[in-house]
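Of the protein chains in this complex, one is absent; all others appear in place.
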């Protein structure tokens, strides 16, 4: 493959972080330790990771309810994220945000949004700040195929395009919005065709391929940094689990066979592992032991995060009454 | 021209109704008889009339703040509209709506909207009713180039497209949204290119040409009645007066030369008159006397409307407290 | 044992109430249609069998386009349908606020009475369950500030059914807020008979009579009021619980009459405190019932705070039985 070894392995590492982190949340769910349902990105790791690694740590990012993968791929530490899911004081949002509202400003993650589509203009605003302040940063905006039909998505794209802001609109088209097939809610097959309506480039890539995704987003990032404005990148991917883990939908709405086939044929983790082994990186071969070592490292990291989260105390009740406003510290 | 005489003359008649009605409002404004500023459609009569005459009286319509032309072209009586502008009891909305909120349900006009873009989904809903009830009606939705950037416009187009509803989205692209040139607010030159993002046909026509507009909308209406779903028709036109008559904008924002050129070269009324005389209708020539007679008739109609409006009493104060809710008449 | 089972079988919960009301009214009137996100798969559990029974034209899954969905319903209503829109979670209403205010609430008035808008919007108040700030709003007071809407916030399944059926038959727009803390057993009540159970708007119920203090409860607040009343009865305090059931129109005569009797009032409202329904009730009481007030009207509301995620943080911000008991004691001068 075209990527250098270091980058290729980092892609794998972050994909694994998402997968193993979320598998751990499944265990926590069954153990009754999760306070609420979680929306898993399992199956979508390649798209998310490919997109995030095409940005720098100080670039901005916003996302949605299916939120764990975004900050993980952007480089957030797992401890604070896991503690957040458990509603603990050590959570990245002090236990106040929870699964749908993760944010880690230290890696440019300005927040996920439980209101679908609602954080899209926030990313455009971050792009505006980068533009006005001349920092050279870009903003990466994750949204789903369902969110693409929200009005604010349209407004945001037009605004970013007309002002040529450094924004990458990244659509994780996983084929479904909860129980409804994307094509029943959206009047076009590929969201990327809408880019032409804003005079910006639009491209659809295989979201199960981290390299293809990385390359498409890297091109969009380069364009944005050159001051040429936003792009829309759509990654075709699939939601491997139920909309939210733990949700029981009354009527069956998607064929188990469809799900099984994606697991069997299109699981991004074995696919990428195989490819790394088969093709190697641009600067040399990759061997299985290295990959196994990475997996072991990530497994340990995730284990430590679960431990950290369990050990972290619950917030004090008064914590509920802090952070509504920023309050100027009175100098001593 | 391809149109039959009757239709061609009706196009002219309704264009004249708009023009002379609005010229009368200018006089009323200067006479201090108008309670508020008015948004004039002068210059846009061909687009509006071409669109409306492609529908039937019982088809639905919604519009915007630049509202007089729409109900006039749809066939509303001038008396009630003029009285409405004066806030009189004989107004089509009993004096409660005013210039920006005209409606005449008797001709399918479900209401103009002072909130720009806000009535777009209402038209889609009317289309839904037609579809569910099987009435065969269509809904014509007027909006401006500025409104095209409202989120609800996007949502409405997607919804109409995915449900294949009988809706014609009709954009009066007059090149300006108040003081800003459309191309500075909208990332594409032609709004119609956005249609592809919804999988519906999109076309741009010369909005100074009532025949071209009529034909484009007639095709869209036919398609809608066949159950094939919505279309987007964009008419390129121009706002001949200030955004609102009586508004004084502090800084000059458009060249007077540009305005003058439109008046001189592209005024739809003399253009259409000349064409009628030069080309005749499909079923025979048209002579000037007929056109003059129509103009005289319309002038009389408008004069009568002004008289009606002036004579109409103001509503009783209690009228302000009626119509908030529909109240079931108690049978005697 | 048999009696108990029979009594149990005759209980009506929130989800069945919705299911029944919608099914009966759609059967009764072909113009009634049902639209919502994830409706056909019945994700929220109150639309079982609708697609089969009424077909795809009348049972529709909406895209994530709340503003257009609300405007669509307004337009459809003006053109002859009687839509029910299931917006699922009340927090999503903000996306459609302009459509609620500018089209749904204003069209009839602005157009001088030409429009009729027989349309019902249903949404859950999805708080108290770890959903955090983006799903847990209780925004009905904001809509009370908008003229032209009717608003129901029922406290039990039978009321929900009866009011929802009335709402569907009303020619005016109705917002139906469903307090999700009542989805389970707390929302159950004796199942009404037949398919003609209609409850008029603007008529409060008095689920418990008393003489010392009036507690007005809204939605899930009624439960806390009743629980507090039971506890306080043990101490000899006689609490009257009034459930307005609809906030617009509000049954002012019933509330004023109760307070005229007791001279004291506590209002229990799950909404945020500032400009809450409780504020309105307190303001109205002091304006119209000042002479009968022997103590301040106290509001037991949610604190003015967003909803925190952590289970250790969330519940304290809401009204509770304990807070109601404390407020009743205060108005009775039983404690400072």
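The first chain written gets the first letter, and so on, giving A, B and C; residue counts start at 1 in each chain.
Rule of thumb we're sticking to: a residue touches a chain if its C-beta (ideal position, glycine included) is under 8 Å from a C-beta of that chain, and two chains touch if they have at least 3 such contacts.
Just so it is clear, the model here is predicted, and its values are computed rather than measured.
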Neighbours of the unshown chain, displayed set only, are A, B, C
Hidden partner chain, touching residue among C:82, C:188, C:299 or C:312
C:299
Among B:87, B:166 or B:268, single out the residue that touches the unshown chain.
B:87
Chain A positions in touch with the non-displayed chain are 60, 62, 91-97, 101, 103-105, 110-111, 113, 115, 118-133, 137, 139, 151-152, 155-156, 158-159, 162-163, 322-326, 328
Interface residues of chain C toward the undisplayed chain are 91, 94-95, 97-98, 100-102, 105-106, 109-110, 132-134, 137, 139, 141-142, 144-148, 248, 271-272, 274-280, 282-288, 290, 293, 295-299, 304-306, 308
Residues from chain B at the interface with the omitted partner, ascending
35-36, 84, 87-88, 91, 93, 95-101, 113-118, 146-147, 149-152, 177-180, 184-186, 247, 249-253, 314-315, 317, 319-321, 324
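Definition applied: only the chains that are shown with their structure count from here on.
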Find the chain most remote from chain B, comparing centres computed as mean CA coordinates.
A
Which whole number of Å gives the spacing of the CA centres of chain A and chain B?
45
Distance between the centres, which are taken as Cα means, of chain C and chain A, whole angstrom:
37
List the centre-to-centre spacing of chain B and chain C in whole Å, with centres computed as mean CA coordinates.
41
So which bits of chain B are touching at least two other chains?
151-152, 155, 158-159, 162
Residues of chain C whose C-beta touches two or more other chains
62-63, 65, 67-68
